[in-house]
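Missing here is one protein chain; the remaining ones are kept as they sit in the complex.
Chain naming follows the written order as A, B and C, and within any one chain the residues start at number 1.
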Amino acid sequence: MPSLVPREELEAVVVRFAGDSGDGMQLIGGRFAQVTALAGNDLATFSDFPAEIRAPAGTTFGVSAYQINFGSRVIKTSGDAPDVLVAMNPAALRVELEGLRDGGLVIVDSGAFTERSLHKAGYESNPLADGGLAKYRTLEIDVSKLTLEAVKDSGLSRKEALRCRNMWTLGLVSWMYGRDRQPTIDWLHEKFAARPELAAANVAALDAGHAFGETAELAEAGHAYTVEPAHLTPGLYRTVTGGEALAWGLVIGAHLAGLKLVFSSYPITPASQVLHTLANLRQYGVVTFQAEDEIAAICASIGASYAGSLGVTSTSGPGLALKAEALGLAVSAELPLVVVDSQRAGPSTGMPTKTEQSDLHQAVFGRSSDSPLVVVSARSPSDCFETAIEAVRIAIKYMTPVIVLSDTYIANAAEPWMIPDVDGLPRFPVKHRTEPAGFHPYLRDAATLARPWAVPGTPGLEHRIGGLEKDFASGDISYDPANHQRMTEARAAKIAGVADDIPPQGVEDGQQHGRLAVVGWGSTYGPISRAVGNLRDEGLDVSHIHIRHIWPLPKNLGDLLGCFEHVLVPEMNTGQLTTLLRSAYLAPVEGLNKVSGQPFRIAEIEAAIRTRLGA
Amino acid sequence: MPSLVPREELEAVVVRFAGDSGDGMQLIGGRFAQVTALAGNDLATFSDFPAEIRAPAGTTFGVSAYQINFGSRVIKTSGDAPDVLVAMNPAALRVELEGLRDGGLVIVDSGAFTERSLHKAGYESNPLADGGLAKYRTLEIDVSKLTLEAVKDSGLSRKEALRCRNMWTLGLVSWMYGRDRQPTIDWLHEKFAARPELAAANVAALDAGHAFGETAELAEAGHAYTVEPAHLTPGLYRTVTGGEALAWGLVIGAHLAGLKLVFSSYPITPASQVLHTLANLRQYGVVTFQAEDEIAAICASIGASYAGSLGVTSTSGPGLALKAEALGLAVSAELPLVVVDSQRAGPSTGMPTKTEQSDLHQAVFGRSSDSPLVVVSARSPSDCFETAIEAVRIAIKYMTPVIVLSDTYIANAAEPWMIPDVDGLPRFPVKHRTEPAGFHPYLRDAATLARPWAVPGTPGLEHRIGGLEKDFASGDISYDPANHQRMTEARAAKIAGVADDIPPQGVEDGQQHGRLAVVGWGSTYGPISRAVGNLRDEGLDVSHIHIRHIWPLPKNLGDLLGCFEHVLVPEMNTGQLTTLLRSAYLAPVEGLNKVSGQPFRIAEIEAAIRTRLGA
Amino acid sequence: MHSVMPVEKLAPQDFASDQEVRWCPGCGDYAILKALLRTLAEIGATKEKTVFISGIGCASRFPYYISSYGFHTIHGRAPAIATGVKLANPDLDVWVVVGDGDGLSIGGNHMLHVLRRNVDMQILLFNNEVYGLTKGQYSPTSRMGTRSPSTPQGSVENPVSAAAFALGSGGRFVARSVDTLRDHLPEVLKRAHAHRGASFVEIFQNCLVYNDGVFADFTAKEVAADAQIHVAHGRPLVFGADRGRGLRLNPGAIELEAVTIGEDGVREADVLVHDETNRTLATMLAAMEPPHLPVALGVLYCDPAPSYERSVMAQIDEATSRLPNGDLNALLRQGHTWRVEA
Partner (left out) sequence: MHSVMPVEKLAPQDFASDQEVRWCPGCGDYAILKALLRTLAEIGATKEKTVFISGIGCASRFPYYISSYGFHTIHGRAPAIATGVKLANPDLDVWVVVGDGDGLSIGGNHMLHVLRRNVDMQILLFNNEVYGLTKGQYSPTSRMGTRSPSTPQGSVENPVSAAAFALGSGGRFVARSVDTLRDHLPEVLKRAHAHRGASFVEIFQNCLVYNDGVFADFTAKEVAADAQIHVAHGRPLVFGADRGRGLRLNPGAIELEAVTIGEDGVREADVLVHDETNRTLATMLAAMEPPHLPVALGVLYCDPAPSYERSVMAQIDEATSRLPNGDLNALLRQGHTWRVEA
């Protein structure tokens, strides 16, 4: 039912919904993303919520925001400065306005701008009245009042009725971008199946917001837009968050290996989503175990791998720190293990709901003694799926722990994902050792240097392993000096050898040589990719290289970097990949470091590139 | 009572005592070191004992050895290949013979070479008979029989009597090097005051061994030597092990700061000695706490520092891994803290009684997020004293955790130490904040960037701190992006600033520039120093640089390294300082890596230097 | 001779800090905070000597709201950090605040050891049977069958009983109260404070976002009288609306049973008298659960013993008294030394 209002065509838009934690912003954001995806746009979203569970209403620290960038072109980030800010109360306006682009549109619920709420947000005077919004276009609507009117027949209490404000707002924004309401209506009926009066009220609010757009001459005021479908690869799509994609990647990875997945974890922000997703998959035989702490979680995973399953554990930075000793055991015992680290801002408790990429050093170096293992990283929510499978593949092929680095941004962000056909994915079935003849628990495969995986329950392979040094040949405890040297070198060589088994480092965008390579890893993918793309469009000589395999590094990387005059490494830390690259290649790699708990903006990276190129 | 036998004069000798764990080798080694020190020689010793508490008698894995290098010149290591091996049984011979220099002297108790004990040691035939000792000079003496004879009037059981074999041997070796027996006799009387029959028997054995030398024409056989006193700086001396010196350094450091020392630890080899030493110092007001684990130990130390004392914890590599999360808290809370890590061979449990330097990466990088702190290292047993004081000084001045890296070798080795005058050491008294005016818990000192140390109990300074990010000015919890950036940078700048407060890196030996710099840290000091010295004597252009401050690195180090054509870094790990230097200076630093659980030999380093210099 | 300044006694609000309280509106933590402010005033606490140490969790936000010294540390480690504080300065009055996850999941080991060592501090465990801060996963105190994001089919774990664990760990003061028991809770807190050594107080706390009403079976107004028993040393163990019910020991079965006085020949004298120094009785009281038995609240167990940090200080005093002027030069010169002459 296309409406006939004249609509301005846009290539891409960034909308940010902001309100109180209790205002349901994550919910309408998610719904809007869903219908936007159905409309065929590419998109990326980002949730920015407070550490408090439910901060007191109206406070600035209780503001919860959801940002979506969608367009008819390929979308790579959730957007720099929003074009549109929806602010449900003064606190949201106060916290979020700064981020809006100059000339952007502010939509406010003027009904929520009471003296009390202004005061709570720390406003001395009403910004709607004092010219504080002069730099922006504004749409002041008494959403509260209009919502109450829309649902007045629902029999809800005033408090309950006001909870529908978010749906009214969603209705309005849906109208603005010409979005179909039906999927949301269906969803509301399903969600509130047990309380039809709530479903009805929410639908009424949604409809009213939508109708407001149609009738209030907003189109004439220039608030009606259209965003054409993007040219996406044909296929079946869904939206995924990084947390979900990681969980599914682990399940599929175990399936491709033919192993039972035993996932042990201790809740921690932002990693818990992986636990929650997997806990819901018992029907696929997935075992999840909420352990008493991070140490028990990794130990149970090690136990599970020892007993022949795929042991996986998941955590965030402080939890990874706690797992360091047991990781050393996994290195020494040479058991497969996947450890997911969803990084967050630190040090210590830091800012638990904010993003950072600052566990790279910990992942590569954070254990006692020489304890080499493999580190891979995911660049986006959907990339978590592939990264998880790659981690499983390496872990079992090389009998080694593999750390997967994700981060808060990736864990919570959502994007469209073309769903793969599981049956079409390459399998890598595990062969547990069963043959007793010639068996020694540490006798390595000549090619991979992996030891055999001999699982308790297998007759004739009874043996003892542990964290003490082992004889290279017999696997018995050994304190022999030459043997320790040999085993230390073998452990290092095994991990170094993984570099032969991964794709050579490619260039995402641009030439294989030139004036400047921007080298990223993890969730900086979006902003780097867009920034490099934009500047290449301007004709600048810049390339984008994005690294998945952090340790070992791809074999050709040193040579590749050598083909550029400058190498710039944007990282959300104080320069951790930079250290690694400098040390590995003695290349004059320069860092661009942001440690604010917020993802890079495209403009920040563009500016840095321009500076380097004197452009 | 100088004896009149003709004695060959030696500049330096290496003697290794080896026997069963129960044979008392560590004891006679220690006694011999004592009398050697009293004789005015410089010396260094090294204990090499099994992980087993008391392995079954006669097994190869139960062999315990004590090596001493002493001389009339300055002694820098416990020696490469021993000149003399004392082997109390076949197992000791089997394990230790390989290390003896060609043509060296083997002294064996032939009485212990029974069929049974040969078999236990894995000998198919008797090496005393089958020519297996052809490469060496030998002294086969039935020490067992001679001891039994010497003590036959003591009333001891045969078993007890045989325990005196070690004293007989000590008597013999004392004679060989013209050592005075009296201090040992006094010591035996003191030690066995409660059991005079044991004292008498041991003295009798000692005397008998000594007399054997005098009477058995050993002098004519070329087994009598003399080693002149070394030219040591005048002063009062004692021998110390690294464990003792570290403990005392902490006590003196706390004293110089005017703080109570609260030391919390969980036992672990080879760190326990520090706990044991300090537990004996309650009379100096030292509080020691054996915690339930390493995490509790560091947490109690953090609590103690928070409450205004000097909190210190001590451990080895696997324990440091467990402390990583709490170290992050100390970084975030910006509290002074000293963490001692006596490194051992890993990964994981590894070889707990063997030495390694492989926790450098863990110390510098092994925490979640960007968590900068200070790392210093000790180069020798006596240097532990100064290093500990330096760690205390930095920790309290900069309100930061400081990790002190020692290792198994240093912890157990002993060397003469000129005892300092405590009253002459520079004090650095702490000023806890007491002034409420203008107090904010995170308001930094402009020069050091340290925050004030405001201690519970101080009226008017009540405040709250924690691991969440704090506002730069008020110290309140803050999730502000710009503030997090600023605080992250401030924490990094504070630690980087310590580089302004440490001595510029000097050159131990050699020119400030040239063809090759050998750069070491920690316990490689001895072998590097001797190797460089030897080759400089030969005229080679090589210098020795030894780093105490691992993080931050001395400010001039990059320039200094730039003055050399080659930089070689010998380390007992796979190249950890190497990584740091390459990354910091993009200097083509090359590693010489030994990971066998054994210290470098001088010859190994000499060979590597020669190769580099083509000499 | 000395003129003692009369210290002005502080009011509850004097102990409130200037920080905005960041719990969900309606959270049981607010009531506990209120009870604690009142307790601090009533015991005549001084701000500068009072230290609150917490771990991580909703409960562990507590120190921010008290205008004393406060340290919000890391998950599970508060008892260990508090131990260090007491070893540095035994004169500080240390309160530890932890959640059920903080204190009994990741922090269970430190809890065991601080209790058996008997370090002098008050440990308040806010038990809401859930992980609040991480959004609602079940905790070690959650009942079997609890559905949560990590146990969508219901938990299959036998929960730990905080009080039983504290007693099994050798705790020498174990008490219980409820967030909403406005007078009972401060009384229990005062007893805990008066106890020298580690005092363990379990406070049942309602998390209205993730576990609302989980204690309603004994805290709801309608059932409270019959489902709670408030124990007091030397007083009969009676409960019920008219205090007409009591606990009796069945000596054959060695278990407690709830009886109605006057029924089945049960006389008042048959009802047990609470002896807070009896660990066995305390263990039995701790194990009681509705519907068959009431939940025991109050001081279940209190049997003082020397506290750890005092014993350590006594050893130090003894040792230093033997060596009054601890000469550090002498320390370094102990044992064998020799002089090298110029």
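By definition in this document, a contact is a pair of C-beta atoms (placed from the backbone, for glycine too) under 8 Å apart; a residue touches a chain by one contact, two chains touch by 3 or more.
Everything quoted here is computed from the prediction, not taken from an experiment.
Q: Going by the touch rule at the top, give the shown chains the omitted chain contacts.
A: When the full complex is considered, the omitted chain touches A, B, C.
Q: Among C:36, C:66, C:98 or C:167, exactly one should touch the missing chain; which is it?
A: Of the candidates C:36, C:66, C:98 or C:167, C:167 is in touch with the missing chain.
Q: Write down which of A:155, A:466 or A:588 is the residue touching the left-out chain.
A: The single option touching the absent chain is A:466.
Q: Per the definition of touch given earlier, which of A:102, A:115 or A:423 contacts the omitted chain?
A: Final answer for the missing-chain contact: A:423.
Q: Taking the full complex into account, find the residue in C:249, C:266 or C:323 that is in contact with the omitted chain.
A: If we include the chain that is not displayed, C:249 is the one touching it.
Q: Which of A:77, A:174 or A:301 sits in contact with the chain that's absent?
A: Considering all chains, including the one not shown, the answer is A:301.
Q: Which parts of chain B are in contact with the chain that was left out?
A: Touch with the absent chain occurs at residues 52-57, 59, 61, 266-269, 272, 275-276, 279-280, 282, 288, 290, 292-294, 318, 348-349.
Q: Please identify, in ascending order, the residues of chain C that touch the omitted chain?
A: Residue positions of chain C that touch the missing chain: 104-109, 112-113, 116-118, 140, 153, 156-161, 164-170, 249, 251, 253-255, 275, 278-281, 283-284, 287, 305-306, 308, 311-312, 315, 318-319.
Q: Considering the whole complex rather than only what is displayed, give the residues of chain A touching the chain that is not shown.
A: Where chain A meets the chain not shown: residues 34, 37-38, 40, 183, 229, 232-239, 248, 251-252, 255, 260, 262, 264, 281-287, 289, 291-293, 295-297, 299-309, 311, 325-326, 328-329, 333, 418-423, 456-468, 476-477.
In the analysis below, only the chains that are shown with their structure count from here on.
Q: Cα centroid separation between chain A and chain C, in whole Å?
A: 40
Q: Give, as an integer number of Å, the spacing between the C-alpha centres of chain B and chain A.
A: 46
Q: Among all residues of chain C, which ones touch two or more of the remaining chains?
A: 56, 72, 74
Q: Tell me, which residues of chain B touch at least two other chains?
A: 325, 328-329, 333, 466-468
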